[in-house]
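Omission of a single protein chain aside, the complex is shown with its protein chains in their original locations.
Letters A and B name the chains as they come in the text, with residue numbers starting at 1 for each one.
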Amino acid sequence: MWKLIVRRTLITIPQIIVLSILVFILAQAMPGDALTGLIDPNIDPATIEAMRERLGLNNPWYVQYIDWVKGVLQGDFGQSFRFKMPVSELIGERMINTLWLSLATLILTYLIAIPLGIISGRFNDTWLDRAITGYTYIGFAAPLFIFALVMLFIFGFQLGWFPTSGSVAPGTEPGTFAYFISKLNHLLLPALSMALITTVSTVQYLRSEIIDTKQKDFIVTARAKGSSESRVYNRHVLRNSLLPIAAFFGYEITGLIGGTIFIENIFGYPGMGELFLSSISLRDYSVMTALVLLFGLAAIIGALLSDIILSLVDPRIRIK
Amino acid sequence: MSEVLLDIKNLKTSFRIKDHHYAAVDDVTLTVKKNEVLAIVGESGSGKSAFAFSIMGLHTRAKIEGEINYKGSNLVQAGPNQMKKLRGKEMGMIFQDALSALNPLMVVGAQIDEAIFLHNPKSSKNLRKLQVINLLNQVGIPRPEKTYHQYPHELSGGMRQRIVIAMAISNQPELLIADEPTTALDVTIQSQILDLIKELKETIHAGIILITHDLGVVAEMADRVAVMYAGQIVEIADVYTLMENPQHPYTRSLLNSIPTLNDVKEELHVIQGVVPSLQNLPRTGCRFASRIPWIEESEHEASPELHEISPGHYVRCTCYKDFYFPEQAEEERNYVAN
Partner (left out) sequence: MSLIEVENLKVHFPVRGGVFQTVKDHVRAVDGVSFSIEQGQTYGLVGESGSGKTTTGRAIIGLNDITSGKVMFEGRDLASVSKKEYIDVRKDIQMIFQDPFSSLNPKKRVADIVAEPLRNYENLSPKEERVRIQELMELVGLSPESIYKYPHEFSGGQRQRIGIARAIALNPKLIIADEPVSALDVSVQAQVLNFMREIQKELNLTYLFISHDLGIIRHMCDHIGIMYKGRYVEHGTSEEIFTNPQHIYTKRLIAAIPDSNPRNREMHYENRKLVKTEYDKLEKDFFDEEGLPFSLKSISATHQVALPERG
């Protein structure tokens, strides 16, 4: 089995290389370069040219690419010309916020999906199931940003239960309990809004897995052994249906990336997604390329995780 | 005469298809005795598997009427709790496709262990493990300790079927239902499994209901045989009578249509028409009539009954009396003409 995991991990290397080349080409295609915006336009063009030469900006593309990769590996993504600070620093603090938001969303997604999926699958074609599938159809149909706006309007502005922007109340001391609660409070509404929409595919997936597993012959065997219905469900149906859900986990991460871009902007939550959109509108190219690279990496790692989880939990793959 | 274990009276199992109930098992009456192998023979759609599932109470969406009398209680009326206690303990079941009958995510040892645990929840884990190893030995698995920790997909078809059998006999059931236990297996493995079931019968003294379409398997295994067609029993007799002196046209046709090693026929008998589907079953008159159209309508009974033509030998409908195969008829006609 470890061979399988090693092989799967090795596959990510060419994936990452291709991603980095794409991102590099993207960066090169952007107008301007590392010097743009840093330098007073009144400086003599010859001086600029000398500077370019010194910084290696006139080297062939592959040399530049290797230099860029070296920099990225050391965490050097260049300078943000809007914020006048290193991109890595800028992203660093946003990344923590996005990680928390993603984690909260993931937990909520499963908290909603598992019970709903189980009820819907076990009691399929009852009114309860119809209500749940009805919800999933609405979830599929409703655009995330509109739904999030409605949530923000109702719970943030009208009812005032949650803060409407930011990631923590200003003035709270980091490390204190109040700080933690404030963080959580800021997190909850955006996470819930996203989870309510993204969870529907997991609900549907779990539902159809359960309905599928219910009709398997080994379920009849379990009954023939004298298992009670609850045991049949808990020991045989559920276990076997949750397995593909576990494998779905990695892809869930990929889905989150798209979600955070909308959500963070709507809720004014200072994370990577919010940074991404604002850097696009401000034409902050170095930040943009760094973020695209990170999002791409997250997607690759998500897919890797999925496959590794599946190979760990499914004996049919584990033992060959 | 040995003791009656299971007494089934007028059993009717119907499935609902679009607002109508269609009986897949229609008015089946029979008994199963201790220590006997009762074979139920039929083609797909004859209702033989639906019959087995009805006894075990494994149908989730079927209407079951009639009586299944077991140890003084009627299982048709039994609640889920009573059935739960019987299933796997007093009634074991062996399935056709062992690969799909086993949970792919559990080691086979744990699956047998579950069967014991369910009926002895207070037993110790170590003791159960010993029992499982013993069972694996009993069903002829060469390295039980190793096999215990293997998953179904790691075993061969024959080994998997042995696991399913071990599971079915784990609580020394009094009734064992084997639903096409060897259909999915190679011939040499089939004979091993059949011999195993035979040997187990000697040790566990259970009544066995063997469901099969294979008349060779019947000849090897059965004490008594019930032939099912379109949800009904058309003939029931001890195995010698049935194989040597079959009466019902369906039984006779079936026996004539299989190629055997003993006598090489130039031509196999073909039963005309097709097995009717559940919705298209003829519900009145002789259900086999449409497949023997050369037999006059007057030969059939209006509502065919099982007739005891010799002790223990029952045949449905009166059409068996003057039944002949069409080829024979032609020969006879030629004979008269000459």
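What we mean here is this: a residue touches a chain if its C-beta (ideal position, glycine included) is under 8 Å from a C-beta of that chain, and two chains touch if they have at least 3 such contacts.
Keep in mind that this is a model prediction, so the values were computed, not measured.
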Visible chains that the absent chain touches, using the contact criterion stated earlier: A, B
Touch with the omitted chain, as defined above, among B:Q150, B:S191 or B:T318: B:S191
Of B:V28, B:V132 or B:L215, the residue in touch with the unshown chain: B:L215
From B:I133, B:M243, B:L278 or B:I309, residue that would touch the chain that is not displayed: B:M243
Hidden partner chain, residues of subunit A it touches: 3, 6-7, 10
Contact set of subunit B toward the excluded chain (per top definition): 43-44, 157, 186-191, 194-195, 198, 213-220, 222, 239-240, 243, 253-254, 257-262, 264-265, 267-271, 274-275
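FYI, only the chains that are shown with their structure count from here on.
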Separation of mean Cα positions, subunit B and subunit A [Å, integer]: 55
Subunit A contact footprint on subunit B (complex, rising order): 56, 58, 80, 84-89, 92-93, 95, 97, 100-105, 107, 114-115, 118-119, 151, 153-154, 164, 167-168
Subunit B contact footprint on subunit A (complex, rising order): 216-218, 220-229, 231, 235-236, 239-240, 243, 314-316, 319
